[in-house]
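The complex appears here minus one protein chain, its other protein chains still in place.
In this document, chain identifiers A, B and C correspond to the written order of the chains, with residue numbering beginning at 1 in each.
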Amino acid sequence: MELELNVDGRTAVVKELKREGNMLTVAVDDDIYEVDLVKVGKGEYSVLYKGKSYNIEVIESTDPKHYTVNTFYFTYGIEIIDAETRYMRSREETGAHHGENIIRSPMPGKVVKVLVKVGDTVEAGQTVVIVSAMKMESEFKAGKAGVVAEIPVKEGDTIDGNQVMVVIEPVVSA
Amino acid sequence: MELELNVDGRTAVVKELKREGNMLTVAVDDDIYEVDLVKVGKGEYSVLYKGKSYNIEVIESTDPKHYTVNTFYFTYGIEIIDAETRYMRSREETGAHHGENIIRSPMPGKVVKVLVKVGDTVEAGQTVVIVSAMKMESEFKAGKAGVVAEIPVKEGDTIDGNQVMVVIEPVVSA
Amino acid sequence: MDHRKINKVLIANRGEIAVRIIRSCREMGIRTVAVFSDADRTAMHVRYAGEAWHIGASPSSESYLNIDKIIEAAKKSRADAIHPGYGFLSENAAFSRRCREEGIIFIGPSPEAIEGMGDKITARRTMIAAGVPVVPGTTEKVTDETEATRVIMEIGLPVMIKASAGGGGKGMRLVKEESKIVSSLRGAQSEAKTAFGDDSVYIEKYIESPHHIEFQILADRYGNTVHLFERECSVQRRHQKVVEETPSPSMVPDVRARMGEYAVAAAKAAKYEGAGTIEFIMDDDLNFYFLEMNTRLQVEHPITERVVGVDLVKEQIRIAEGNPLPFSQQDLRQTGHAIECRIYAEDTDNNFMPNPGTITHITEPLGLGVRCDGYVYTGYTIPIYYDPMISKLIVWAQTREEAIERMRRALYEYKITGVKTSIKFLERIMDAPDFRSGKYNTHFIENNMKFLLAETECDLYCEDLALIAAFVDYTGKLEKVKLTMDNSTVRHGSDWKQFGRRHAAYRL
Partner (left out) sequence: MDHRKINKVLIANRGEIAVRIIRSCREMGIRTVAVFSDADRTAMHVRYAGEAWHIGASPSSESYLNIDKIIEAAKKSRADAIHPGYGFLSENAAFSRRCREEGIIFIGPSPEAIEGMGDKITARRTMIAAGVPVVPGTTEKVTDETEATRVIMEIGLPVMIKASAGGGGKGMRLVKEESKIVSSLRGAQSEAKTAFGDDSVYIEKYIESPHHIEFQILADRYGNTVHLFERECSVQRRHQKVVEETPSPSMVPDVRARMGEYAVAAAKAAKYEGAGTIEFIMDDDLNFYFLEMNTRLQVEHPITERVVGVDLVKEQIRIAEGNPLPFSQQDLRQTGHAIECRIYAEDTDNNFMPNPGTITHITEPLGLGVRCDGYVYTGYTIPIYYDPMISKLIVWAQTREEAIERMRRALYEYKITGVKTSIKFLERIMDAPDFRSGKYNTHFIENNMKFLLAETECDLYCEDLALIAAFVDYTGKLEKVKLTMDNSTVRHGSDWKQFGRRHAAYRL
């Protein structure tokens, strides 16, 4: 078994070389690791490597191919890259949505104010929507200048984390 | 939806009358209950009834039709009785295995001594096997007199809870 | 002034403080009633209380701040007392008065005491009359801009302009230059008007390196008032306390004694009954001034409980029943050192943005000297409507140094996944030289922000081991899917067999 994984920008090839019970020999790029790895709970792994004891949490995020992995003090975003991912990526890069400026809320909350409407021209840095969560209001700004193409939320809506709030299309200069 | 359930000897008919979100109206035999019931974790339910707050744990035991249910201080053994259960029961009652004396260990452990062999005649109360678990040895005795028919374990075996250790067949008097 | 035994308490609150209050009630044999909003049906206080009543929609204004609904629930459940916790209605004089009118014991001060201390100008006047030192400044509402400029120049710059009805940093302006006086005054007034419906402001001298020191007090209805020593609350971010400790590392015995006496005098001047807190501001030369009084239990009360050995919620209940205090000032002493860290659901690396969501997994720290007061559990979804504080971690040790080491150990053990939390940030505070030396004031967090947000070094293999774990998890899932696919092509007679097999395949 061999997989390509992306970790915060780095692409690594991980290959299983040998497996006997918990004992696992794995190549990560050119380095060979012999680890004692065992699952101790939902998404919780205990790993012994060179005597040291590591507790690693592997949490599926948006879909089965995206993980948030916590080691000691670090959190890594890891993505599995397979044929499907590559296909999706190539589509994204060449597709119609290229260059869009999509504004999402990183956390769940409530839309308290939408400051633009579809068709408005906005500048980079302009606040377009305000979300309230846990008694605190956060302003979300346009990343690039453009025209508001879509506003899939309205004031008063309760939204999930990562939900799209405003889509801004760049103005193609003639 | 209507089901027959067995709870520690009592057979009760439970019928769902109405359901809106958490709010549930259920008949248990002739009594009508309006409860606010919500699942708060794996097998964990929070139930509000007449203002009181109950925490009920529902744990699947040997199979999906057998539950161990914990309320405040009580533990109930509950069985779902459906067509399949009734069929299995009728088979058991008339079947070839009727009258057997099956000795199981209620907990996992290690068989330290088997004191009988297949074909031996045993008396009621006679110790037939000794199991060790957590530094303590437990003796298991024959419930009825009979002849040892099967010993699916041997000394030194590690066994699971409820695993059959000795099967004793009653001697049919001529 | 008759004695009335409390048999059933309604807790007009949610979160960790509701759970904490129920614990003490349970130990006293007092039955408990939780109230909950739409968003809180699955909350821990609902599960842990003896009874639970729904009081309205998710926004606090429609539930935890709705006096009528809460009184109605108290009557339906026949509660003879209400504990307001902190926040929400805890410092609402109208609520205290309504309880009195309805014949329900309010476990807190009288409406008069709340009002007297709630208006900051009145509170200042009361304290001056009682001989308690206050920050130099005005004792009257300031409106006239010329007069204000004159007063400010008399006090000497820099000064703070503060809203009389204030709290939480709103309606506050720091003025350092004469040219900014008028604009700051207008700004404070307009903000105060918006936030509190009252544009009264007053002026105080600004203390340069301020320490926030507060004294816990307890007072019964028979005139007995004691203090339970100080809490150091200078580790703050945007006027929100983050870490508290007791004793204060900057305190010396004679200053403590004097502040304690003033704290008792302040409580007596306010005709206070119950548990309260006198907040002082202290400069580097240990000059101290009354700042305000909090007429409720504080978030940080557990550090006092640990060092003094008193259960403050039980004392609140006993006082509300009409019992005299069971101890006098000379019975009380501080033993060892306690620190509290507040755990927030927030993304400290992303401007401390709140981070509600579902708790995937939680492991609480345990063992010697550790107390964890929280309310979230594995599988629980933290609602978006309320405070982002999810728990408080309190440690005790014989010395401050040992307490810091114990806090580091406890924070290391504390694992919460699913939402981002401030745990890593708190660990950095425990490592910060200014904190360890005990030489810090309210500027600590802004002065140390770079250190506090720096990444900890990881050992050489962390990243690769993370990759390996993700690899193993993903290939494990792939195999399970294949297994399920294979099974589902062959159909068996019984659905249950199928279910059992799949079920097994999805277990960890």
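Simple rule for what comes next: contacts are C-beta pairs under 8 Å (C-beta built on N, C-alpha and C of every residue); 3 or more make two chains touch, one makes a residue touch a chain.
This is a predicted model, so every value here is computed, not measured.
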Chain not shown: contacting residue from C:Glu62, C:Asp198, C:Glu261 or C:Glu405: C:Glu405
Which residue of B:Val69, B:Leu115 or B:Val164 touches the chain not shown here: B:Val69
Touch residues of chain C, complete complex, unshown partner: 19-20, 23-24, 26-29, 48, 302, 305, 309-311, 335-336, 363-364, 366-374, 377-379, 397-398, 402, 405-406, 408-409, 412-413, 477, 481-482, 484-485, 488, 495-496, 498-499, 502-503, 506, 508
On chain A, residues whose C-beta touches the chain left out of the figure: 22, 36, 38, 40-42, 46, 48, 51-53, 55, 63-65, 84
Interface residues of chain B (partner: the chain not displayed): 1, 3, 5, 7, 10, 12, 14, 16, 24, 26, 28, 31, 33, 35, 37, 39, 41-45, 47, 49, 52, 54, 56-59, 64-65, 67-74, 76, 78, 80, 106-110, 132-136, 138, 158, 161
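Convention: only the chains that are shown with their structure count from here on.
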Distance-maximising chain from chain C - centres being C-alpha averages: B
Chain pair, most C-beta pairs within the contact cut-off: A-C
Averaged-CA centre spacing for the pair chain B and chain A, given as whole angstrom: 46
Cα-centroid distance, chain A relative to chain C, in whole angstrom: 33
Residue list for chain C, restricted to those that touch at least two other chains: none
Residues of chain A engaged with two or more neighbouring chains: none
